[in-house]
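The complex is shown incomplete by one protein chain, all other protein chains being positioned as in the whole.
By written order: A and B. Residues from 1 in each chain.
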Amino acid sequence: MKSHRWYTPWLLLAPPVIWVLVFSLWPFINTVVLSFTDARPLQPVNPVGFAHYERLLTDEQFRYALITCLIYVVVCVPLLTIVPLLLALLVEKNIPGIALFRTTYYFPVIASVVVVALIWGWLFDSRGIINQALEWMGVVDQPVAFLVDRWWLLATAILLTVWKGIGYYMVVYLAALGNVGKELHEAAMLDGAGAVRRFISVTIPSVRGAILLISVLVAVSAMRVFTELDILSNGTGGPGGYDMSIVMLIRQVGSGLNGNLGYAAAISVALFLLTLVPLVAIALLNREKKAKVPA
Amino acid sequence: MKIRSTLAIGVAAAAALALTACTGGTAGGGAAGPVHTSGELSGTVQFQTWSLKNEKFTPYFEDLITAFEEEHPDVQVDWIDQPGDGYQDKILSQANSNTLPDVLNLPPDIAFPLVTAGKLLDLDKADPSLADKYNEGGWEAYSQFSGVEGTYGLPWYLGSDESWWNMQQLEPYGVAEESLPTTSDGWLDLAKQVAADSAGKVKVVSSMPGVDTFVSAGIKIMDDDSTFVFNTPEAVEIVQKYADAYKAGAMPAESLTGSYGGNAEMYLQGKVAYATGGSGFAGDLRTKAPTLLEHTVATPRPGTPPLFVQGLNVSADSKNKAAALAFAEFATNQENQVAFTKLAVGFAPGTAEGTDEVMDAVSSNLDPAQVKAMQVMFGALKDAKATPFQWTGAMTDYLNQQMALAIRGDATAEETLDKIVQHANDNRIDK
Partner (left out) sequence: MSLKTEHPVEEQQEQQEQQEQQVIRKDHSYRRKGSGDFSKPTLAGLIGRYVLLTVVLLLVIGPFVWQLSTSFKGPADDLYTFPPNLIPTDPTIENYIKVTDLIPVYKYAWHSLLVAVGAVISSVVLSLFGGYALACMKFKGKFIALGILVSTMLLPGEVTITANLLTINSLGLANTLWGVFLPGAIAAMNVLLIATACRMIPNDVLDAATVDGATTWQRIRHIVWPNVRGMASVVAIFTFIGQWDDYLWPLMVLTDPNNYTLTVGMAYLNGNFSPDPRMIAAGTMVALVPIIVLFSVMQRFFFNGVQEGAVKG
């Protein structure tokens, strides 16, 4: 049954499709083209072939940025996959006052990065409340240089990312948990399964999709980390620039009036390819699962 | 997911579209030729300053604009102020989209790429009589761009640095005002000694060495064809001394983030007993830490003092060049510059004359510490040298990152300097 004119769906879809083409796809294609040139702002442009990509392989700064991002991924993925799930289980039940807790846990997500950065920069200052607390408790006698040591800085930034991200992923889990039938739990209890057992054998399998989705989302956004490290390190990327993330490097290389746009574009393309890795991984995992079902 | 919150490569990739949008004009100079400002002027002039809209300067600029508009009733001046951060990106996006204001404030290093792209007006050609009216060093700073003829900015205000000492912290360790070191070596030795005596409580080094450090030590920064060559044994020695001072506890960990303002901020908080800053720093001390001001002594910076130049530039694409140039000249004439630097305490006017006038006017209503600081700085301006304009912000970023390693002892001074120089030469902007 034909229920609409042939052009109706296209009319309805025109705004989003046009927006995506103009504000997303077209700039990306441009970036790819740019990565094969020696472009600098306001200067004439010449093609350079794969020179920028060859430079990537030997660039020490890129290597450190890659290491920083990989550490970010490796630490954030388990933390932001597991902690929000536990938190979601904690707030899932409709006990009195639960709305208050759920809502509050989401506050860090809705707060502006600018605001959060102002607050955290102050908390972790050498005279900030964290250092004062540590000194008061006698844990340290000199302020800890949270923001100028390679590993402390990374740890502080990761903590900020986790703090700001937990609420978001908690909500995703809440959505997924809403679909888990009570029958499964009850059946498991009939079998005498305890809470931990039920968590492993009922909850985890039933939110398996959400777990996979979240770990990919976390991995991709951890690869693209920028704001936390940039603000906490005062834009320097820490001593030696060891704490620079890939996006920070793109910015350092490509911004300003003398920016090396071609090389910055090449790093962007590399970053894009790196973020594809987790996406491909999940696609493969899903296919594997489907293949097993009939068997 | 924070896809939306990703701060971006910024203006960088803009060039993607700019490739087609902006051909960059003719390399080597903008629109040339005389511009006559004597006729009847009309139209709108956009005037852009950099981080100057605040309780201190807003009234000055409003009066300045009113005065100009009274002289030229048909001209309207629109004043725009840009935030301190991200100014280069802002300028670039304006240049890319052909929306540069008619008159704008650019230091020489930011002006250079715009000059090579033909975005700025050659002021010497526009009005050859201008050169004599301005401070020679300042005029030079806008005239020496490699591969380009002409002058692309009117010197507006000039500044330099001096040394600030917290005697209250230093006196217990046998440091007297008369015996304050006058050389970099003496200062670094003192830092180590005080750090040792005070068990690291009194810190006398507040920032990492930068290119200005090497300039002031008289080390050659570039050779004749603009290749960076400052990785000399003398420079290695200086860096090594900083590293030793850090090890001795003479330098707070915060100084390794390499932010310029941090050094003064730490001094205000009493974290360090030494800082470098313009003579206006005395004013900051008076409002933010009055008790500290009593115990503070200002001395000339060891070696060659640094020179900071700010200027007003005129866009080559301005649709109203005559009025724009007239306003730029008006804002930078001696009378208005003197009035400005009276407010911007610690800076000198960029005109040929007028420094004494500022000194006389200011000294009557300032406290003695500030007057002394101004004398020190104005005295230093004669010998002051600017960091070469070829040295970019990105190079400074890299220098700070690598230097932090050398200071912490994670890398040797020699390999650090070699890396910095190598990086700078790989990223030269004037080739």
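What we mean here is this: a residue touches a chain if its C-beta (ideal position, glycine included) is under 8 Å from a C-beta of that chain, and two chains touch if they have at least 3 such contacts.
This one's a predicted model, so the numbers in the text were calculated from it and none came from an experiment.
Summary of contacts with the chain left out: across A:Val73, A:Val218, A:Val253 or A:Leu271, the touching residue is A:Leu271. Among A:Val45, A:Ile71, A:Val144 or A:Leu212, the one in contact with the hidden chain is A:Leu212. Touch with the hidden chain on the side of chain B covers residues 3-14, 16-18, 21, 51, 53-55, 80-86, 89-90, 93-94, 96-97, 99.
Those residues of chain A that touch the chain absent from the view are 1, 3-4, 6, 8-10, 12-13, 15-17, 19-28, 30-31, 87, 90-91, 93, 95, 98-99, 101-116, 118-120, 122-123, 127, 129, 132-133, 135-136, 163, 167, 171-172, 174-176, 178-179, 182, 185-186, 189-190, 194-197, 200, 204, 207-213, 224, 226, 247, 250, 265, 268, 271-272, 275-276, 279.
The rule is simple: only the chains that are shown with their structure count from here on.
One simple way to say how far apart two chains are is to compare their mean CA positions; for chain A and chain B this gives 37 Å. The part of chain A that touches chain B in the complex is made up of residues 27, 30-31, 33-34, 39-45, 113, 126-127, 145, 147-149, 165, 168, 217, 220-221, 224, 226-227, 230, 233-241, 244, 247, 250-261, 264-265, 268. Every residue of chain B that touches chain A in the complex is listed here, in rising order: 1-3, 5-19, 22-24, 27, 88-89, 91-92, 95-96, 110, 112-114, 116-117, 119, 252-254, 256-259, 262, 269, 271, 392-394, 397-398, 400-402, 404-405, 408, 410-411, 427, 429.
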